[in-house]
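Each remark here refers to the structure printed beneath this line.
Complex shown without one protein chain; remaining protein chains in place.
The first chain written gets the first letter, and so on, giving A and B; residue counts start at 1 in each chain.
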Amino acid sequence: MRMLSVRNAVATSALLFGVATSAAAVDLEFYFPVAVGGKAADTIQALTDEYVAANSDVNIDAVYAGSYKDTVTKALTAARGGKPPQLSVILSVDMFTLIDEGIIMPFDELIKTDEDKAWLASFYPAFMENSQTGGKTYGIPFQRSTPVLYWNKEAFAEAGLDPEAPPANWQETIEMGKKLVKKDDSGNVSRWGVRIPSSGFPYWLFQGLTTQNDVTLANSDGNQTYFDDPKVVEALQYLVDLSQKHEVMAPGIIEWGATPKAFFEGQTAMMWTSTGNLTNVRANAPFDFGVGLLPANKRRGAPTGGGNFYIFEEASDEQKAAAFEFVKWITEPEQSAKWTIATGYVAPRADTWETDTMKAYTTDFPPALVARDQLEFAVAELSTYENQRVTAVFNDALAAAITGAKSAEEALAEAQKKADAILKDYR
Amino acid sequence: MRAARRWWDFDTALNTFAMWLLAFLWALPLLYAVWTAFHPAAYETRFDLTAPLTLDNFAKAWAAAPFARYFVNTVMLVTMILICQFVLCTLAAFAFARFRFPGRSILFTLVLLQLLVMPDILIVENYKTIRALGLVDTIVAIGLPYIASGFGIFLLRQTFMSIPRELDEAARVEGSSFLGLLWRVYIPLAKPTYLAYGLVSVSHHWNNFLWPLIITNSVETRPVTVGLSVFSAIDAGLEWSVINAATLMTSGPLLIAFLLFQRQFVQSFMRAGIR
Partner (left out) sequence: MMHRREWVYGWLFLSPALVFLFAFTHYPAVKTVISSFYSTPRGKREAKFIGLENYQTMLSDDVFWKVLGNNFWFAVGTIPISIGLALLMALWVNSHLRGRTLSRVAFFAPTVLPLIAVANIWMFFYTPGFGLIDQLRSGLFGLPAINLLGNPDSVLAAVIVVAIWKEAGFFMIFYLAALQSIPPVLREAADIEGASRGYYLRRVLLPLLMPTTLFVSVNAVINSFRLVDHIFVMTEGGPDNASSLLLYYIYETAFQYWQTGYAATLTVVMLVLLSILAIGQFFLFDRKVHYQ
C-alpha cells in the first residue's frame, strides 16, 4: 500500500514541477534492501523524496526490494533480462559477484573534480576495503555495521567483577567468563560467561577472532583465501576451547536469532552481535548493560558488514551522472546522520559524527559511539569471487570444528582445499 | 464376562488418555503462538497465568510489514490457481473419462507422472522458463506451474467415470452439447470432489513457500509465507511474540474456516472417493 502512495507522490511532484523540466528530467530506478525493522524503509523513502523535491531534473523510483538476498537476486535477474536498475544498495561482499556478472561500473569514471576526490576520501578506510578492488572503487558505503560486545552490568557486579570493565583481551574473556558462569543446585549451568553465535553465517563473528589474531582470510583481489593459516587455526581453536576446554560458552552451534533473547533472559553475561541490535537491546534488556569493543589478542579487530551503493553499467551517461549526484547527496553528513539515528547503522564518514544532530544523539546514547571507535581496527568482511560458495565452505568447516566433528586444523585444511578448487579459475 | 468388561474400560481410559496427550502435543505450537501473541515479549519464555494481556504485538507486526498486502497477494494467488485448476482439470478429466481418441492412455500416463514429478522440484528449469516469459516477480508466475494439476485431473476423472452413461444419453437426447452436458450433469454430480480437491489445493498453495520465495522479490507480489520469512529473518534477532502475532493474523482466517467446516471436509473427501 505504501508503495502505491509513494509512486503517486513521485508522479504528483513531477506534475507540479511542470512539463518543461520533465522533458529533460532523468529517471532513475533505485533498489534498496532492509535488514532491520520497518523504520529503515521509511527513512530511505523520505530522504529520496526530499532529494527529488529539491532537484527537479531527476525522478527517482525507490523500490524496496526486500532482504539483501532478495535485492541482489532481483538486480541480477533484472540485469540478465536487460532491464537493471541504475542504482542499488547491495551487500558489500557481493562486489565480486557483480563484477563477475559484468553489471556494475567503477565510480572512478564519475569522480572528476577535487571536490569529488575529497568526498571519496572522507569514508572510513575500513568500509572502503570491501568497496575497492584492482585499484578501482565499485561501491560507496551506506548501510554498514560491525559486531560489538554487549555485557550485563548486573551479572558482572554479582560475580564480583567491575561492572564498568568488560574483558579487554582473549585471556580476560576466559578468566571473567569463568567467574560469570553460574550453576544451579543440580550443577547445571544457568548462566554462561559469553555467547558468540555460530549459526547461519558463523564466518562473520569468527572474522573478529581472526582479525584479533592478526591474520586476514582473503586477499583484496578476491581470488585467494588463507583458511589454513596457522593463525586462523589458532583463532578457531580458541573459539572451540571457550566451550570445550574453559566451559565459559555453551557447547554446540549457538543460534544467532535467539542470542539477544538469551542475553535478556540472563542466560549469558556477555554476547557478541551486530550494532544493528543496539535499538533492540536498549528497548528490551531488563538490566543495565554496557557496549564495548571486541576483546583484543595480538591486536584489536572486527569485521565490517552491510551494504554499499552500486551504479549499473547499463545506465545511460546522464543516468550515471544523476545517480552519482544522488549518492553524493545521501552520504553527506546531515543525511547520513538521520539514517544512522533511524536505523542503528554506523555512519560511514567521520564528519557525520561531527554534526549537531549526531552529537545530540550520542550524548543521549553513548554506546552508539562504540561502533565508530571500533572502525579504527575494523577490516573488510570476507569476500571473494563465488562469494556464497566460498563462505559456505568456510562456514561448514567452522561448524564441523565447533561441534567437534573435526579438529580445527583438519576442518580448515579441507576448507582451504575446496576454496582453492572454486577460485582457481579466477587467478 | 465382567472381567472382560473391566478390561475394556481400562482400554478405553488408556486410549482416551493417549489421544488427549497426542492432541495436546499437536496443539502445543498453536497454543504457544496464541500465548506469545497476546502477552508482552517478556512472557515469551515464562508461562505465568497472571501475565498481562496485550494487543501490542499485533499492532507492532502490522506496522512493521505490509501484511495486508501480503494477505491480498495470497488470496489472489490461491483464487487464481483454484479457478484455473477447476477449469483445466475439468475439461481434461472429462476428455479422459468420456472420449476415445488416439494417444489417450499415453497422455493419461503423462498426466499421472506429475503426481510424482511435481513442479516443486523443477525449480531451476521453471525459473528459466518464467524468466524467458518475462514474468519473474508476478503473482501469475507463482501460480503458472501449478494450474494444470495431475492430481486434479486424476481425481475428477475417477469421479466422472463413476457417473452412469445413461445420464449422458438422456441429456444428449435433449440436445445438449458436450459443454452443456458437462455443466448440467457432470459438474453438479462431482461437487464433493471439487470441494475436497479445492481444500487440498487451497491449503497447499496458501502455505507454499519455496517456489514463491524464488520467483518473487517485491512487496507487490510476495505471498504471506515469503512475507513472514522476510519479516522474521531480520538482523535484530527473533521476536517470537511479534512473529507469532503476524502468523496468527495471516493464517487466522484460513485456520478458522478449516476448523469450523472440518466435518464437512471429511465427508467431501469420503464422497469424492479420496481415501
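The working rule: a residue touches a chain if its C-beta (ideal position, glycine included) is under 8 Å from a C-beta of that chain, and two chains touch if they have at least 3 such contacts.
Everything quoted here is computed from the prediction, not taken from an experiment.
Asks: With the full complex in mind, choose from B:F58, B:Y197 or B:W240 the residue touching the hidden chain.
Replies: Candidates B:F58, B:Y197 or B:W240; residue touching the omitted chain: B:W240.
Asks: For the chain left out of this view, which of B:A51, B:M76 or B:L91 touches it?
Replies: The one listed residue touching the chain not shown is B:L91.
Asks: Which subunit A residues touch the hidden chain?
Replies: Answer for subunit A: residues 69, 73, 76, 97, 100-102, 184-189, 198-200, 250-255, 257-258, 261-262, 265, 267, 386, 388-389, 392, 395-397, 399-400, 402-403, 405 touch the chain left out.
Asks: Touching the missing chain, which residues of subunit B?
Replies: 12, 15-16, 18-20, 22-24, 26-30, 32-33, 44-45, 87-89, 91-92, 94-96, 99-102, 104, 107, 110-111, 113-129, 144-148, 150, 153-154, 158, 178, 203, 206-207, 209-210, 213-214, 224-225, 228-229, 232-233, 238, 240, 243-244, 246-247, 250-251, 254-255, 258-259, 262, 265-267, 269-270, 274-275
As a convention for this text, only the chains that are shown with their structure count from here on.
Asks: How big is the gap, in whole Å, between where the Cα atoms of subunit A centre and where those of subunit B centre?
Replies: 39
Asks: In the complex, go through subunit A and note every residue touching subunit B.
Replies: It is residues 1-3, 35-38, 63-67, 70-71, 73-74, 77, 80-81, 145, 256-261, 265, 273-274, 276-277, 279-280, 284, 286 of subunit A that touch subunit B.
Asks: Mind pulling up the subunit B residues that touch subunit A in the complex?
Replies: Within the complex, subunit B contacts subunit A at residues 41-42, 44-45, 63-66, 68-69, 131, 134, 136-137, 217-220, 222, 230, 233-238, 240.
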